[in-house]
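The complex is shown incomplete by one protein chain, all other protein chains being positioned as in the whole.
Per-chain residue numbering starts at 1, and chain names A, B and C are given in the order in which the chains are listed.
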């Protein structure tokens, strides 16, 4: 655990308390079963916005708290533990693009609404099922045309940050924007979004590498969610092993399982270091691209192993829908594939390191 | 274990008995310490030749027994168990090239001498430290020029099968052939061999893919040696775990170690299937290229893991020169790198399978 | 690999081959070509149309769905060579075996070995004709991997038992006609107090509740027995012999789960073909992503080695007689590799490989996700991988626990 300041500790404790009491996995299960149009509980999200979580990376002058990325990561990690369905990550990323690349007007226009939760934003970047393909969407005379695949939290979003061949654009939900559900195994909101001459405004002030900067942030913040998930599966599994009796002994007393848990514990230690270092890099403003690769690659690795072992160590009951552990497995694979598979990230890391 | 015929069973039992009684690891240790010029005990090799092992893949008309590759593999496997230092693999491979690609005169000239052990042959193919690089040696007017890296059993060989850009050639030790020691960690015979206008005779009857055919044989027969080694390390390690007491219990009773041994046992089962299937493919004459990739890739994988775990499970004493287990680790890495690393073999397998 | 795929022509028995061809021409409905459903035994009740029914009856009446079983109990009575011919000709015709399920894979072979003459005559023929579905009553809430801990009790009432207790993970329990179960007949002896008996699923007091799985399917049930009467003729073997018989049956189960059998059929398209469909190819037709290509080759090589191991196990057990203890190795390896394959598939397809329902996904993509999730169970049921490791270490390698 990184050394936190008082403000950060308070924020984390608040998030932990809220997630535990108000948004346990049962809340996600309810969302899954009741299928609200947005893919999440709007009441819950409104509460999150009231607590200020939607404004953590937004400057104070635009209605945010500017607590920084470590703070955002702490909240996202806690919500990851209980699989809270919300567009917090998506809208935080959308806000960060405007912070980085928006004009003064764009900032004044959108950031206060994103900070207050009035507007929900999301990224619409990839055009295929694997991250990192070509961007072919085009803009002419302020009209954007193109199709974006598997847009996270598309159903609740009213503002899309869209990658076109010549840069990033803001597009509001409305005319020229249609979507088609893409229901994935994690049962969260995903859709293919088609822009057919939709009104688009360029984010011109972020430099040529604005897209890269946004993706680094997406990788790091996503890895924070994965960190929460992995730790939760570990804790739940450890508890289960300590309770479940087989051959007249608690499972936790079997050495083969002890050593596997020790391996996973070590994996999780590396994952935490990598993710926290990514968040620190964002706040410090140095070494971000490589830190983002390390954070997401380690998150992919550790959560992959942990979500698989979580099922295996729970045995048969872990395979039932009644138990929560399967939800983590399903969400894990969706996040692993988002913003860069491990292979993609290793390639990028090697490029950055010059080999 | 493949289903063997009576002849094969006798051969294997004979090899096992001889290796155990006449050529235990202590014999290799002696060779290592006394450093004979050839890199092996010529007396021991003479005995092996007398027992007919040098002629197993040579037709009867040329003085061999023509027992086939499965039989050759059985002997090599047994000798691998005790790390017997000998040029049996090298000379068998050299003989097989002549069987496949030699003219009638070349066969009559060399095969009887190779079968009797009078001549020791070896392959001189690669020109760099990693298998699969370019072959640049050239022949003009029957004189071969080029340098071959890390030639196995070079010190005892009097006949070299040399790859040149336009095919394979036979070169006798003598004028124009010089060598420079390349002492590797396995303490067996390896040398860089330089051919400087050495008299060379082309092996013209084997077809354009003669080199590929030879390399497939090299991969499969080498994997048989590795099979013997891996099984021996497994057996020795299992025995050790059953004896060694820690915390008042034999190590074999610790579940974490039990499960690791079960994993290794399964690895070894796959390795055996792959290696035996390679030998069967050679005898059957079908599907050889892919079978060779599978055999060597599985041998690389399983022996790599087994040789590492052998040391770890022996604990401190496994690290001492006095114990044999370290010898297997050293030889393992040399064989893994010979005739194709796993990465090379996977690439080849994918090429053969058309993807 | 040629050593596996190369068809070997039988040199004799051409007459039998002709017979098979004629039979297939007469009875196999061409519209059923390639439509065999390997998942039928777990996915749900067989939905038979008239063509399927006719085909099942034709095969059943010959006993060719269980080709090597004795003719006197309704099996085919074929030799190994004839069975191979039958399979070859069926493959050529695109025909599939309509007779399957746990009766064929597990219960039948066990009953043939341990059952009385009466029992064999009563139960084997309907299995051979594919008329009766069996389910397995083994696991209990506190006796999963640790079967010897089972609590379901059968009280001796003279000419019958009265069974009380709860089973779980009853595969296809909601569609089964009968259940082969291990139950406790003596509480004083953990292993020798267990008996193997056959219970009608429609007997009064049997209640079945499907369990929803993470894959969204409900192939298993909880099964409750409340004062269920089981006639004594339904005891297989002797009282107290249930542990021995039950373990024997598990060896058959293991061999089937390992992947040499059902798993291989469930795997669908070849992994490299799938990759060529979903990934970019270079000008030379190779998969452009060299790292993914390497991982696919890595998998395919190990899968090859596994299939060779399964083949070797069959040959060796034939030589040694009966199912060998290598079944634990096969189960462990086959399930692990099948799971790896599913994970690789998802990685190859990206988010397209994680579709749950609705638009934008093909049937095979949606099926792949379910198979991936369902496959996580294969290392748990039929004796978990941990249990197989214990068996290998203790029984095969002689590594004994703390004394």
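Operating definition for what follows: contacts are C-beta pairs under 8 Å (C-beta built on N, C-alpha and C of every residue); 3 or more make two chains touch, one makes a residue touch a chain.
Values in this document were obtained by computation on a predicted structure and should not be read as measured data.
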- Item | Chain not shown, its touching partners among those shown | A, B, C
- Contacting the left-out chain in the complete assembly, out of C:294, C:316, C:340 or C:365: C:294
- Which of B:46, B:184 or B:199 sits in contact with the chain that's absent? B:184
- Looking at B:22, B:66, B:192 or B:283, which makes contact with the chain not pictured? B:192
- Could I get the residues of subunit B that touch the absent chain, sorted low to high? 128-131, 149-150, 180-187, 190, 192, 245-247, 254, 256-257, 308, 311-312, 315-316, 318-322, 326, 329-330, 333-334, 337-338, 341, 343, 346-347
- Task: Identify the residues of subunit A touching the omitted chain, counting contacts across the whole complex.
- Result: 1-3, 238, 241-242, 249-250, 252-253, 255, 257-259, 261-263, 265-266, 269-274, 276-277, 280-281, 284, 286-287, 290-291, 293-294, 297-298, 301, 342-343, 345-347, 349-351, 353-355
- Task: Please give every residue of subunit C in contact with the chain that is not shown.
- Result: 290-291, 294
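Please note the rule applied: only the chains that are shown with their structure count from here on.
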- Could you please state the distance in Å, as a whole number, between where the Cα atoms of subunit A are centred and where those of subunit B are centred? 52
- Item | subunit C: positions in contact with at least two other chains | 386, 389
- Item | Interface hub residues of subunit B, defined as touching at least two other chains | 255, 258-259
